[in-house]
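Apart from one protein chain that is not included, each protein chain of the complex appears where it belongs.
Presenting subunit A:
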Amino acid sequence: CKHRSHISKYIFVVSWYMIFNLTELLLFHRQEIMKWNGWGYNDSKFIYNKNGQAEFTGKRYRLSGMIIPGLRDWMESTFGATVQHKTPATPVLNTSAVQPPTLNEAFVEGIKSTGIPFSHDPEDRVFRSHGHCLHEIFPLREGKVGRVPDMVVWPKCHNDVVKTVELACKHNVCLIPFGGGTSVSSALECPPEETRSIVSLDTSQMNRVLWIDEKNLTAHVEAGIIGQDLERLLNESGYCTGHEPDSMEFSSLGGWVATRASGMKKNIYGNIEDLVVHIKMVTPRGVIEKSCQGPRMSTGPDVHHFILGSEGTLGVVTEVTMKIRPVPEYQKYGSVVFPNFEQGVACLREVARQRCAPASIRLMDNEQFQFGHALKPQVSSIFTSFLDGLKKFYITKFKGFDPSRLCVATLLFEGDREKVLQHEKQVYDIAAKFGGLAAGEDNGQRGYMLTFVIAYLRDLGMDYFVIGESFETSVPWDRVLDICRNVKARIVQECKDRGVQFQPLSTCRVTQTYDAGACVYFYFAFNYRGLSDPLHVYAQVEHAAREEILANGGSLSHHHGVGKLRKEWMRETVSDVGLGMLKSVKDYVDPNNIFGNRNLL
């Protein structure tokens, strides 16, 4: 099989999952392989080994088992976080800290009679009570547990969901759909004011690819499937969706639809709204779906857009028909170093103007470049380190780049070999006009790796008094530089004003390009030693940063969604009338607020 031979070349992340069993993430008790109070797999984490060097454990990732010599110094110099000051997490969940469930007996009886698996085991419930916002993870590390769902159900197919929703309506219980649990908008938090029994509807058992239509290049998939499983299953047939959000190891198709997700390679494949052809969703009013699979329709406002971004407030997405593409023949990473961020942004803007963006193009600022540098694994040969030294000398001394100002763009090209090489040349030619120097495939690849390990790094930070998070926005081109500068400066100022004792890390990257603007991604972290209520300080700074984003013409969110974390700004974002429209849909579809996660509105 021709395609099969390319699969191993296919994006490196995916290739590492291959060795693992597909069913791994389909476990009812995901906490058996995943952290209950941190990110990702139990076996994968950053630690300081007995030599005091940073190391990434496990076998799953390319970085696994490697020593990262620069990380400890970077942690110390960036945050002042030293190994002496440790804040380890509670290793095991103390189940007695979990409130006993408030069960709706009639509903439980109903579920029992349908045969749909369910549980009210504390560990199952806690695992589904949160996403990955700092204020959700931080208390868990201290063993503190708030309101959690009272029960978890695992419907196995669309019909199971229909039955579950009917029962929920009949017995007035609150349903919160749960996909991959990677939310960063407080969307999964149980509303504290909710007095009904809360049932977490875990979609993980709905994970089949139901059919692949090679004539129309579509696949019909159950919405509970996790990103990496979907890609792997399609790859077996020589296809892919090309939808690769940074969370794709753990996030689900239904979750993507519910949050309007965006993938790294959207320049080729599009964002989730461009990828879906058909959606089936179960609501308290019944099932909503379109009658055909026409590629575009003029039939009034697109009802898919009530579903896309509904964040679990209207119902459960059960099945989706998605576009698929043949797995690309060839893939190549690349990187370009610019003398400063301004030049880099100008280059990205030009690339977007000429509509020649590669599958992915990202521009990291100087801080993030240095961060990426600190994550370089130990090099085995003297020759490599000699080459590295030479490169550095060439860029800083010969080309006169200021190491404290230069920044790097990472690139990913995809397609048939010839076109990729042609495309690559076109992009490098544009970059050269903005003073950009090609800086090799390794740097590019490492840049993308950063995306997947950053969430693991946060856990390391939290072991040593460092808390942080990422947030994003989208903004017109002419505002990109201003928003990056102002938001970063605002973070630094707010930290200072609120008594943070150490210089915070405040960094950004332009992570997606569009015709009319870009998506900007910020990382923000600080050492909270000396603060009595770090979470509160953190929340205030994050709030201020969002205010700054809005004041600089940025959007409330590009792809993370609104959840409960950002809903205070919804009215000004979509106007009174806009909010009223959304409310009236909610009132019609779910008058009794069965889908009561209280996101968005």
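Brief remarks follow.
Everything that follows uses one rule, which is that a contact is a pair of C-beta atoms (placed from the backbone, for glycine too) under 8 Å apart; a residue touches a chain by one contact, two chains touch by 3 or more; residues count from 1.
We adopt the following convention: contacts and distances are computed from a predicted model.
The protein name that UniProt records for the chain not on display, among "Signal recognition particle receptor subunit beta", "DNA repair protein rad9", "Glyceronephosphate O-acyltransferase" or "glutathione transferase", is "Glyceronephosphate O-acyltransferase". Of the listed residues A:Lys45, A:Lys323 or A:Arg490, the one in contact with the hidden chain in the full complex is A:Arg490.
Only one residue in the set A:Asp478, A:Asp533, A:Glu568 or A:Asp587 touches the chain that does not appear here, and it is A:Asp478. Considering A:Glu214, A:Asp429, A:Glu572 or A:Asp587, the position touching the chain not shown turns out to be A:Glu572 (whole complex).
Seen across the whole complex, the unshown chain contacts subunit A at 478-479, 482-483, 485-486, 489-490, 550-553, 572.
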